[in-house]
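One chain of protein is taken out of this complex; the other chains stay put.
In this document, chain identifiers A and B correspond to the written order of the chains, with residue numbering beginning at 1 in each.
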Amino acid sequence: MLKLFGKAISVEGIQAHRMQVSLTTQSNLPVPLRQGKAYLVKDGTIPPGFDHYIVFETRLKDLPEGAACTVLDAEFLYLDDQDVISLGQDGHVRSLFRANSPHNSILLTEQCNNYCLMCSQPPKRVDDHWLLNEAMETIRRIPRETESLGITGGEPTLFGDNFIALLRHIKNWLPRISLHVLSNGRRFADAEFAEKYASVQHPDLMVGIPVYSADPARHDYVVQAHGAFDETIRGILNLKRLGQKVEIRVVLHKQTVSALPELAEFIARNLLFVDHVALMGLEMTGFTRANLDALWIDPAEYRQELSRSVRILRAYGLKTSVYNHPLCLVNRDVEPNYVKSISDWKNEFAQECAPCTRKSECGGFFSSGIQHGYSQSISPFQ
Amino acid sequence: MSKFQPITCYTNQTSQYELLPFRFEALGDDDVVVTNAVGEFSFLPRPKLEDLVAHRLPPSDPYYSRLRAKHFLRESGDQAALELLALKTRTKYANLRNFTNLHLFVVTLRCDHSCQYCQVSRQSEDKAAFDMTRETAEKGLDIVFRSPNQAIKIEFQGGEPLLNFDLIRYIVEKAEKRNQTESRNLQFVITTTLALATDEMLEFCRDHGIFLSSSLDGPEDLHNKNRPRPGRDSHARFVAGLQRARDIVGYDGVSALMTTSPSSLGRVKDIIDEYVKHGFDGIFLRHLSPYGFALKTKSYQAYNVERWLEFYKEGLDYILELNKQGIRFTEYYSSLLLTKMLTANDPGFVDLMNPSGAGIAAVVFNYDGDVYASDESRMLHEMGDSTFRLGNLAKNTYEEIFTADNLLTALEDSFTSSVPMCSDCAFEPWCGADPVFHHAMHGDAVGRKPESEFCKRMMGASKYLLNIMRTDQEAEEIFMQWVNRC
Partner (left out) sequence: MTQKLELDAAVYSLEAVQKAAYRFIDRLTVLIHQEPGKVVCGIDPIAGRVIAVEHVIDDFKRELLDQQLRLKIKTETEPARNLILAYAFSRTGLQG
């Protein structure tokens, strides 16, 4: 697992409370482009003209006069050309964007109006507008040729018009990027808000919205919010009325798997017009660990329900993907919809996987799973 | 850390709920099936139904959540349920706007076959008496292009339409020429036994994208028995014609329909095998229609609906067996019903459309210029009953034809929502009115439902399908594939 945030060994030359820097490893970068960039010292060469230098483990002696320097520990050695990080006066370092990763997403807020049993990013009731402002700045620094970007939370739509403004900002700065927003969809039940969202007219924008059960009571229980199901479904309908792309996301755990085929039928009958359905394995992080008894089920135990659900969705022509499952824990008939999906920075394999011959096709595990518990039923393909 | 609430906090605290519109029908003594207007269904033990209607079904009951998820009941905040029901209602009726897209041209009544159950054909060399003229065809085309529908399908019927291929050629070319300015989505179909198809005709079909709808009644002996022609070679000619049609027009350019004669009844597996053998991916286990010669010659009375249902069930079981072995093969009658049971779409099949598809989805131009509300209507006319004759191309205008009193009355009378028994039948959402059928059998467009063969057939088949879905998940998934195969 990559270390995406932590503390620097030392920081200097940081004027504001925190600031963003774009990194480069290009020692021959034309001088006009050096301003406002931090040079990532990996091979010992120290070209002049940069405002800031990032070094590892120990401070270099022969830095250019007046240049600032931040010393990071070796766990941040993955940082590379065109990445964006945030540095705080207090030494806090956060990786905001990694240019060579296909899994970049921006955490827009930690506030949420759901309180999901298995939330991987437990919500906080604090005003975190600064995250939104930081995102606006990050967008300006992201390479223009970047292919995809995610917006996550918390619940990004809680920022209302400011969230819409961010989308416009992204469209203006990164018009060719494929944008994916994670939202609980409730805000879109407000037709006026849905219209504002649609009016951004982003050419490649999809919103991923969780639906956990065809039974409203069960969905509301999983997200710990009364009336959430109704708002979410009406939100999806409003978005589709406006021709927006919608993905339905279902996290699979003890509370959702037994009625998964009924949910698949519900989607097929009522929401046939959605663009994608993602069935996702449970991540052993955040609230999940607090609610483990209520949530944990070995994927080996719900293989049949998963297969039947995938077959139903497939029969109705719904584009369906199964994410976050070790390949050996799904039935063969699921394989056409199996996606090797876990974000690179939190993907690992278990010890038992060593002899497996299909590792290259497998999504493996969340690092959190390796750490906190995973299926005892995995069996390497030989 | 904040407290998480148990699921009981999210279930209905007051136990109050509102029923959403639904109907029910008994399945045996102990169970009922409940259905709603958009085709959704659920099985319930009878006491649960009584609890449901008496508002005493507890929220903790598994049937409660199922019925709520399927929109048979709602709690006070459930706004989405109404929106989804409305959306599906609109989808279901969307093809009402598709006014008249199928136009049948009966280009000749002459035929080389003399099938005993055939409704209208003539063995005759007299072209003048039984062929459609170019003048009549032109007038028919005028009506075709008056259709407000963007998609227009022209189907050539007979007799054996290939006996008047010159007229087909004429109509196709004229229609294409007019379409240069009309820009409709124009499709052509010829209904033919293929016995007389020459390479030249097939090449014309290829060049003009004409689809061939052919006939195959089963194995050679059965097919030839059903379809006598000089030389007793109907089956051999079909097989050769099919091969050439696939070579020239293309594999997907030709399909086959079968007719269930009394001799077919014991041989459903043979018939299906014959379809599989010739590489078809489905079969329509059709019942014999009560019109024309079929009724006159008593072929129709040769088997009743119970016997047909036996034939159908045996066939469907066998087809499911084939599917479970990995052979993708559809039974189309089931598929029509299942589409309404399992999706919000209406397949737009004239016989199962509500309001009736007659005169809305289809219009027939007979060889002599008479216009009918459906193919069955013209067969009824051949039997001396002209109720559904809407007019004549030589004498009547478009407006006169489509506002003919007998059309409007039949449509109105047959609208199932207002028909006795249909209006509270749980199977009505999957059914459709068939005014022509009921007129033929009972003398009025509604029919007396308890005595209706149509009704018995549809109810029998539906109950059988429900039972399969209830007991066999694999079969249910196969059905889901059928209804979504485009």
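As a convention for this text, a residue touches a chain if its C-beta (ideal position, glycine included) is under 8 Å from a C-beta of that chain, and two chains touch if they have at least 3 such contacts.
What you see is a predicted model; the values in this text were computed from it and never measured.
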Touch criterion as defined above, residue of B:Leu19, B:Ala129, B:Ala151 or B:Ile327 at the omitted chain | B:Leu19
With respect to the chain omitted from the figure, which of B:Leu85, B:Leu104 or B:Ala475 is a touching residue?
-> B:Leu85
By the document's definition of touch, the residue of A:Phe273, A:Trp296 or A:Phe349 touching the omitted chain is A:Phe273
If the missing chain were put back, which residues of subunit B would it touch?
-> 18-24, 26, 37, 49-50, 53, 74, 82-83, 85-87, 89-91, 93-94, 344-345, 420-421, 424, 448-451
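Operating definition for what follows: only the chains that are shown with their structure count from here on.
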Express in whole angstrom the distance between the two chain centres, defined as the mean CA positions of subunit A and subunit B.
-> 49
Subunit A contact footprint on subunit B (complex, rising order) | 1-2, 4-7, 9-12, 40, 59, 65-66, 68-70, 75, 77-80, 83-84, 87-88, 342-344, 473, 477, 480-481, 484
Of all residues in subunit A, which touch subunit B in the complex?
-> 115, 117, 213-218, 220-221, 224, 226-227, 229-230, 233-234, 237, 255, 262, 266, 268-270, 272, 287, 290-291, 294, 308, 311-312, 315-317
